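One structure below.
One chain of protein is taken out of this complex; the other chains stay put.
Moving on to chain A:
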Amino acid sequence: MPKALCIRQLTKTYKNGLEALKGIDLDVEPGDFFALLGPNGAGKSTTISIIASLVNKSSGSVSIFGHDLDRELYAAKRCLGLVPQEFNFNTFEPVQEILVNQAGYYGIPRKAAWKRAEKYLVELGLWDKRKDMARTLSGGMKRRLMIARALVHEPRLLILDEPTAGVDIEIRRSMWQFLKDINQQGCTIILTTHYLEEAENLCRNIAIIDHGQIIENTSIKGLLTQLNMETFVLDLSRPLARLPDLAGHRLRRVDDLTLEADIDREVSLNQLFVDLNREGIQVCSMRNKTNRLEQLFMHMVDRGRAK
């Protein structure tokens, strides 16, 4: 079976001389939920825009489910659904019409398109807004409208460029569940996001891009094994007067009721609790100080820049 996405030696140099992509290779397997991460200006959106034929590449090749963009452009386009980063629908059109028109561009007859639009508007909780002008929707609704629009022709590959930016946590989680569901139904998904918790929750594989180059391409699980040390925040049940001197542990006192502990990967958390218990320190809750993936992401980007 051909790969959902296959990119080879993709380069892009803009007219102003900016070298946005420096020969990237990327494979995404069918059915994958893939994260494409990178700092701002790293080349994520350029990559996505080239895949979606919105930006002309300088060199290299891109194929979607075996359809090369240079040789079988229209077949490739039929396989792709795009949710761009910025709102790009006609704000003066009614919601359902936006979806019906989009379906029409893919050759779906108007009658069938109205039904298709109904299905996705219902699934994304926008059915009540179907006759409203798109400009009247809230930010979260606009994001969901763009997802519905990208799905209306039922693509095999869905690319979402920061789909939950500016969306409240409740809607974000419902969108996560929706994306998980369509991925389980067989749709391959590529996601870019600045919420690394989102990538860790949803994605199985990951590529990190920086300065137009892929600096990491692996599974999320494989990536997390590279994490050598984690920082935990410990909430104490009783105020702590002074920081205990526990051999083998790196502790910091944040305030009377909070400690931070740097724990190496090979060190058991049980030993820390035993030692804290011996000092009479009771921990009522604990959490990671930063998202694990976020820690790794920063580490890799820093390492890549140091090189």
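As a working rule, a residue touches a chain if its C-beta (ideal position, glycine included) is under 8 Å from a C-beta of that chain, and two chains touch if they have at least 3 such contacts; residues count from 1.
Keep this in mind: contacts and distances are computed from a predicted model.
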Listed names "HesA/MoeB/ThiF family protein", "Transport permease protein", "Blue-light-activated histidine kinase" or "PadR family transcriptional regulator", matching UniProt entry of the absent chain: "Transport permease protein"
Hidden partner chain, touching residue among A:78, A:129 or A:143: A:78
Candidate in contact with the missing chain, chosen from A:47, A:102 or A:183: A:102
Selected from A:91, A:138 or A:225 as touching the chain missing from the view: A:91
Hidden partner interface residues of chain A, rising order: 14-15, 49, 52-56, 73-75, 77-78, 80, 82, 84, 86-93, 97, 101-102, 104-110, 149, 153
